[in-house]
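Starting off with a structure, shown below.
Only one protein chain is missing; all other protein chains are in place.
Each chain gets a letter, A and B, in the order it is written, and its residues are counted from 1.
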Amino acid sequence: MSLLRVNNLSMRFGGILALNQVSFEVQPGSISALIGPNGAGKTTVFNCVTGFYKATEGHIDLDDNGRHTDLVKVLGERFRVGDFFNPKAFGDRLYYKALGGSHRVAQAGVARTFQNIRLFREMTVLENLLVAQHNQLDRNIIHGVLNTRRYRRSEKQALETAMHWLEIVDLGPDANRLAGELPYGHQRRLEIARSMCTSPCLICLDEPAAGLNPRETGELSRLIRTLRDEHKVTVLLIEHDMGLVMEISEHIVVLDYGQVIAAGDPKTIEADPKVLAAYLGTEEEEGHE
Amino acid sequence: MAGHAGILINSKSILLQKTFRCSTMESHILGQQLVNGLALGSIYGLIAVGYTMVYGIIGMINFAHGDIYMVAAYITAICIAVLSFFGINTVAIVLLITLAVTIFIIALYGWSIERVAYKPLRNSTRLAPLISAIGVSLILQNYVQVSQGARTQAVPTMIQGAFRFGSETDFFQITYIQTLLVVVSFLSMGILTWIIQKTSLGRQCRAVQQDRKMASLLGINTDRIISTVFIMGSSMAAVAGVLVTLNYGSFDFYIGFVTGIKAFTAAVLGGIGSLPGAMLGGIILGMSESLFSGLVNTDYKDVFAFSLLVLVLIFRPSGLLGKPAVEKV
Partner (left out) sequence: MLGTAHDNPKVAALKEALLSAAITFLVMAPISGIVLKGYAFEADFTVPVYAALIVFVLRLAILLLEQNETGRKILVRLSPSKGGGVTVAKPGGVPWLRFILPLLFIAGLVLPFFLGKYWLTVVILAMIYVLLGLGLNIVVGLAGLLDLGFVAFYAVGAYMFALGSQYWGLGFWTALPLAAATAALFGGMLGFPVLRMHGDYLAIVTLGFGEIIRLVLNNWTSFTGGPNGVSAPNPTLFNLEFSRSAKIEGNIPFHEFFGIPYDSSLKYLFIYMVLFLVVCAMIYFVNRLRLMPMGRAWEALREDEIACRSMGINHVTVKLSAFMMGAMTGGIGGVFFAAYQGFVNPSSFTFFESALILAIVVLGGMGSVVGVIIAALVLTILPEALRDFADYRVLIFGILMVVMMIWKPRGLIRIHRPYFRVKGGKA
């Protein structure tokens, strides 16, 4: 059974159809990539999957070890006519309308990074990682104020997890620096560590290699492998660096003009004429550009 | 509440007295409230334009905008006093000069405030311009209070008379000044809409509103456009200040605060960023407030308006004519 199923996803901004009936699946334990030319709708797919956009149409479902989450429903939907005759559906929808949102998607196990890094720049590196563990911590105010043993244990554990991830991404010595002060490459790695601290089942990386030099890109591809092999997390990434994509991903989905034009393993994609046409432009399309 | 509620509709002309338990609502009172509401709503609309344009272009609530309108009311009274000192008493000339002078000075206010208090904060934290705007609002209020005194000021009634409808004893009226107010409001809105829609300057404004970075890459001087928007918004507030002073005849240094919140309510109601929305929101707010104070209770009319703001934000944050915002991730 696949981990993530995207079914007939459509997204409309005003008059623009940004996504048109996009469907694809992500297998558990895989590294999958979403590629396509600029403006193809990759980030829109990401934003729908991670709950930042409400899809105009379609379904997104997550099945993590038998735990099923409807990623569209948890965002809170409009009431439908049927709801007014069905108290349970009404209550359900009201509940998600009031308390739902993109955080529910993250709680279901989908973590993400951002194209333009979004760190808490004026907080330390460790604090960034502690915030990510918010939902796993002892948040009782009284425990915290009285500094009880239970609270101290939970904080200590969080600090250990944070240090553990800092070691993995090689940022141990930077633990007590402000996140905004770190060099660019380190910030990228910190963002990955931070999203891993939420203990996700699926991590969505939005152009993780953007702005990295070849050496850093090499390290990144090793890191992504480690995430999957040692930490059993499924990876879905958007990337423009074809070398990286072809090297690490097992499954590739190609988008163009908001539609899936090809899907398969790297070999198939490389040989697909439609993909080549989308990237290089066919004869008649060149005229427009 | 007591059995009677006195409604001061026009401080100079009439005082409507009516019983509170009104089972047979006279249509004339309803009509009168709607007329008053339309006048009030036009004022809200004119001020709302300033909020909506500034919010549209730099995404900031200009808290000082209500106080700009208050300063405009003072400038109007000062201008009328100075003109009458020099013996200029012809109504039309006084009105035209007052309008021109007030617009000029208030536009200068808008421009300088933007230049001094907001422009340096373009790349600051999200809260900084808001707090700065609160500061400007306090400065304007206190500056006027210290300079002109805290008492209520008044201007002489310049235009008297009204169109009356109904019988001799049971009538409702549209004063000439209310007519003038509504006509001038709509005219100013028309001119502004024309500038925004048809001129090159307006096109640049719309471009900056949509994407400031892109517009500046295309060679539009965004700082200048932002200044222009402040000038246009302030001019509308100036028109509102002149009209309000002529219509109600009295004002004090505190009028900008409450009217400012209400005008912002109007802007949100109409859909923030939308010019016709601002006018529509203003008129809806003015009329419903007027009806509320006529039919329910005048003491709580401000409470009603502010509650409306909260309700609109909860149930229709994009307003009547606004487009739902898409969050940039």
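As a convention for this text, a contact is a pair of C-beta atoms (placed from the backbone, for glycine too) under 8 Å apart; a residue touches a chain by one contact, two chains touch by 3 or more.
Keep in mind it's a predicted model, so treat the numbers as computed, not measured.
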item	value
Touching residue (missing chain; options A:A175, A:I261 or A:A277)	A:A175
Of B:I57, B:V71 or B:I225, the residue in touch with the unshown chain	B:V71
Among B:I47, B:L95 or B:V144, residue touching the chain not depicted	B:V144
Contacts of chain B with the absent chain, listed as residue ranges	59-61, 63, 71, 74-75, 77-79, 81-82, 84-85, 105, 108-109, 112, 116-117, 120-121, 124-132, 134-149, 153-156, 257-258, 261, 264-265, 268, 299-300, 302-303, 306-307, 309-310, 313-314, 317, 325, 327, 329
Those residues of chain A which, in the complete complex, touch the missing chain	50-52, 99, 101-104, 106-107, 111-112, 114, 118-124, 126-128, 130-132, 134-135, 137-139, 141, 144-145, 147, 156, 159-160, 162-164, 167, 172-173, 175-178, 180, 194-195, 197-198
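Just so it is clear, only the chains that are shown with their structure count from here on.
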item	value
Distance between chain centroids, defined by C-alpha means - chain A, chain B (Å)	46
